[in-house]
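Right, I'll just put the structure down here and ask away after.
One protein chain omitted, others in place.
First chain written, first letter: the chains are A and B, and each begins at residue 1.
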Amino acid sequence: MNYYLRKLGFYAVALWAALTLNFIIPRLMPGNPIDILLAKLQQRGGTVNASTRHALELLLGGDSSQPVIVQYIQYLGNVLRGDLGTSVTYFPAPVTEVIGQSLPWTIMLVGISTVIATMIGVGLGAFAGWKPGTWLDSLVPATTLLAAVPYFWLALIFVYFFATTMHILPSQGGYDVVLTPGWNAEFIGSSIRYGFLPALTIVIASLGGWLLGMRNMMVSTLSEDYILTAQAKGLRSGRILRTYAARNAVLPSVAGFAISLGFVVSGSIVTEQVFSYPGIGSKLLSAVTNNDYALMQGIFLYITLAVLGANLIVDLFYGVIDPRTRARS
Amino acid sequence: MSLKSPWRKKAGVAVASLSVALLALTGCSSSSSADGGSSGATLVAYTGQAGDYQINFNPYSPTNIGGVGTIFESLFFVTQVNSDPYKPLLGTEYSWNDDGTELDVTLRDGVTWSDGEAFSADDVVYTFTMLTDVPAINGIGFDGVVEKVDDTHVTFTFEHPAFVDGPNILGKAPIVPEHIWKDIDPTTDVVGDPVGTGAYTLGNFKPQAFTLTANPDYWDGEPKVKTVRYLSLSGNTAGADALAAGSIDWQTGPVPDIENISKTYPGYDAITVPMNQMALLTCSNTDLGCTGPQTDPAVRKAIYYAIDRDQLNSLAFQGTASDVSPTFALPEAQGDLISDSIKEQIAPDTPDTDKVATILEDAGYTKGSDGIYAKDGVKLSLTVEVVTGWTDYITAIDTMTQQLEDVGIELIASQSSWNEWTNKKSKGKFELVIDSLGQGPANDPYYLYNNYFSTTNTAEVGKAAPVNISRYSDKAVDDALAILKSTNPDDVDARQEQFDIIQKKIVEDMPYIPIMTGGTTSEFNVEKFTGWPTLDNLYAFPAVWQSPDNAEVFKALKPTAE
Partner (left out) sequence: MTNLRQSTVREKADSTKQMALAIGSAKPPRRSALRMMLPTLTPWLVVGLVLIVGITLFGVLGPLFVMDPTTIRDIGLRGPSSEHILGTTQTGQDVFAQLAYATRGSLEIGLIVGVLATIFSALFGILGTYIGGFADETFSLISNVFLVIPGLPLVIVISGFVPPAARGLWTIAVVLAITSWAGAARVLRAQTLSIRSRDYVAASRVAGERAWRVIAVEILPNLLPVLASQFVFAVIAAILGEAGLSFLGLGASNSSTLGTMLFYAQNGFALPLGAWWWFVPPGLIIALFGMGLSLVNFSIDEIINPKLKNVRLHRKRARAVARRLRAGKDDR
C-alpha cells in the first residue's frame, strides 16, 4: 500500500510543479494581450487610436494590475475550483467553454487514429515477429521511412492527390457545415468522411513505431522457455501465438499506448492546421499567438492532467503486473 | 497582401478542397441542404477566420465575429475607399454647426428592429450614452452628449470642435436596441441572439460556420442574396484551395497565380485595391529615446532612394503593390490632396544610386573598404524587425537587403515571433520595422497623419505607444493637426493649407520610409453573383473581412440565377 501512496504523492508534487510552470511560462512571453489585440484590430481595417487602447485596457484588464504572486495564488485556487478564467482571444467566453467546444473533435480524431494505428501496428508486428524471415518481416525496416517522413509534408501531398487532384475526399474541416451537429446518421457519416484523410495520415505516420516495437518484443518472447514448453506440449501454433507469445509481448505496447492516449488531449496542432480541423491544437496555437494566458493555462492543465494521469496508470499497472518494481521502489 | 494578421499568414495550408459537400451548397441544389434558402442565393464567404468561431455578435466587443453592418447598422455608411457623400442608413441627413461643436442628425422613419419593435431616436441616444457611460467599449473615443429632439431627430454636442470625429460617430457606431440592451452588460454579453435593423439576421450558428439570413422586413427591401454563410478554414492556403474547388464565393487574400485569376479559377474574378502604405517604420526620435543610425533623416532618405520598387513588386508582392506617395496620401484615392509643393509626388520606381551617395556623403558618411558606408567608425548597418512566417515581407526584406547592399547600406533581417515583434514595436525597441500603416474611418489622410505623426499618439521608448511607433513628434505638425480638427471638412482650401504643412514636414523628416502601397486582393464568384465592386465603381472596400463595407456588398449583389 505504501508503494501506491508514495506514487500518488509523487504525482501530486509533479502536478503542482507542472501547474506552476504552466503559470510562469506564458507570463514570460514578450508582449501583452492588449497590444496584440490592438494590432489585430488595426490590421483588420479597424480604426485604432489612443482611445481604442484605453477602451481595451478597461475591458480586458491591465496587464500589471496585481502582483504576480497574488495572481499565482488566485490561479491555483481557481484551478482547484475548476474555474479557468476568461479567454482574451474569444472574449468574453470562459476558457472551459472554449476548450469544451473543441476537445471532443480532437479526442475523436486523434484518439481513434491512435487506437487504429496501435491495433494495426501491434497486429502486424506480432505477425512479423511470429514468423521471422517471411516477406512481411523483411519489409519491416522499410516502415522506418514512414516514421521519418515530416508529417505535414506527407499530409499535404496526400491532400494534393486525394482531395485536390482526384476529388475523392474532402480535405478541410470536420464535417459538412450545412449539417447540424448531432447524433444522426447524416452528420456522423459526414464526420467520418471529413475525418478520414486526417486520420489516415496520422495512422500512416505513427504505424511504424508500433509495428517495430511489437515485432521486436515478439521475437524476444519467442525464445523464452515457456514458448518452447508450449511447443513441446504440442499446442497449435495459433494458440501459442495468441495465448502465450503475443499476450506477453504486448505488455510494453500497452504501456506505450496508455501514455500516447494521455497525449491525445494535446491534440495534433499540425494535423489541425493542415486540415482546418476544429480541434484543441488550433486553439492552443491562437492562444499562444495572442498571449492569451488564461486559455494557454487551461489547455496546459488538461494536457498535464491527461499525461500525468496516463503515466500514473502505467506506473500503477506495472506495480501490479511486475512485483519487482514495487519492491525496488 | 499587406494586411498582416497572424491567423491569416501563419499557417499556410496547401492544397485542399471542400469539394463534394460544399459543392452541394454552392452549385447545384443537393438534397441535403439542411438550412438556408435556395442554394443559388447562398453566398459562401471566408473571412480568413482560422479555427472555430466562438459566438459573439456584440458589435462593441473587440472579438465579435460578425454582424457589424449586416445585422447592426450605423447612422450612415462611411468608407475609406471613396469620397462619396456618406450613404444614409439609419440616419438620413446630418449637419454640423460652424465651429463643429454641434451635430444634428435626422433619423429614418418607419424602421423596425428584427424583433418587430420600432426603431426611434431613443435607441440612438441609448447607444451613444452607453459609450460614454462604459468607457471599456468606447473604442471610437466618443466624448460628446447626445440628446433627443423628437422621434426622428437627435443632436450631438461637444465641448470642442469635433469635425474629425464625424466619420466615427456617423459610420462606426452601430446602433443597438435599447429595449434589449438596457438589460445586458455590453462589455461581456455575446449577444447570441442579435436583434438589429440591418438587412440580415442571424440564421444559425455553429463553431465551424454561421449563416446570415436576409431580413424580409428590411427598410430598404429584402436583399437579393438570401443567405450568407461564413466559413472557418485554417489560413491563406486553405482559402486558395477552397477557391480552386469552387466552394467559396468570396475571400480576401493571396492565391497562386494571382495575375490570371479568371483563367486559373474559371467563374471567378479578382480586384486589387491599393489601401495600406507599406513602410519601413523607423524609431526616429532621439528625444524620446531612439538610438541607431536611422535617427538620422539622411539615412532614412538614402534608404528611400535606394529601393528598387519595381523589382520588389514583382518578386515579393506578386505585382499587387502600387505607387506610394512620400506624403502618405493614397495616390489613387487621395491624389488631389498631395501638396503641390512636393516635387516628388510619387516614390521613384527605380533606385537612384547617385542621389543616395550624395545624401550620405553630405551627411558625413564615407564608404569603407567593404563597400558599406560608415560615420565616426560606425558602420551604416540597420536591423529590420519582421515576424517569423510573414513570407512576403521577409522576401521583401531579402530583396531590399541586396538592393541596399549595392549602394553601401547594410540591412539585417531579424525575425521574431508575432508576440515579440508587437512588443518591440509598441515599446520602441527597434531600428526598423516592416509593416503597413492603417487608414482612418474615412477617405481622409488626416486620420493617418493624426495616428502616426502626432505627439499624442506616441510615447517615449520603453512605454507602449498606441499608434505612432516612430516616436515622431513635431510642433508644426501637431499644430496643423489641431487646426484640421476644428476645420469643417467641406472647407477644402483651409484643410489643404494644413496638409501642405504636414506633408512638407514628413517628407523632409521621413520617419516612415515608404516602400509601396499594398494591394488588398479579393477573389469573388462572378458566375453566381453580379454587382461586385469594381475599380470604377468602388462603392465599398471589397475585402470580405471589412465591416461594414461587406454588408454594402452583400446588399448590392444579385444572384445571376434569377
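We take it that a residue touches a chain if its C-beta (ideal position, glycine included) is under 8 Å from a C-beta of that chain, and two chains touch if they have at least 3 such contacts.
What you are looking at is a predicted structure, and each value in this text was computed from that prediction instead of being measured.
Asks: Among A:181, A:256 or A:319, exactly one should touch the missing chain; which is it?
Replies: Answer from the full complex: A:256 touches the omitted chain.
Asks: Out of A:38, A:79 or A:212, which is the one that touches the chain we can't see?
Replies: A:212
Asks: In the complete complex, the non-displayed chain touches which residues of subunit A?
Replies: Subunit A touches the missing chain through residues 10-11, 13-14, 17-18, 21-22, 25-26, 28-30, 110, 132-133, 141, 144-145, 147-154, 156-157, 160, 164, 205-206, 209-210, 212-214, 216-217, 219-220, 222-224, 251-253, 255-257, 259-260, 263-264, 266-271, 273, 281, 284-285, 288, 296, 300, 303-304, 307-308, 311, 328.
Asks: By the contact definition given up top, give the residues of subunit B that touch the hidden chain.
Replies: Interface with the chain not displayed, on the subunit B side: 6, 9-15, 236-237, 240-241, 244, 255-257, 311, 314-316, 383, 388-389, 391, 395, 398-399, 402, 413-417, 419-420.
Keep this in mind: only the chains that are shown with their structure count from here on.
Asks: What whole-Å value do you get for the distance between subunit A and subunit B if each is reduced to the mean of its CA atoms?
Replies: One centre to the other, that is 38 Å.
Asks: Could you list, by residue number, the parts of subunit A that touch subunit B in their complex?
Replies: Residue list for subunit A touching subunit B: 29-32, 35-56, 58-59, 87, 89-93, 97-98, 101-102, 156, 159-160, 163-164, 167, 170-181, 186, 190, 193-194, 272-276, 278, 282-283, 285-286, 288-289, 291.
Asks: Could you pull out which subunit B residues touch subunit A in their complex?
Replies: Touch residues, subunit B against subunit A: 3-7, 10-11, 13-22, 24-25, 32-36, 50-52, 54-56, 61-63, 80, 135-141, 168, 172, 187-190, 204, 206-209, 229, 231-235, 238, 241-242, 244-245, 417-420, 422-426, 438-441, 447, 450-451, 456-457, 464, 466-467, 541, 543, 545-546.
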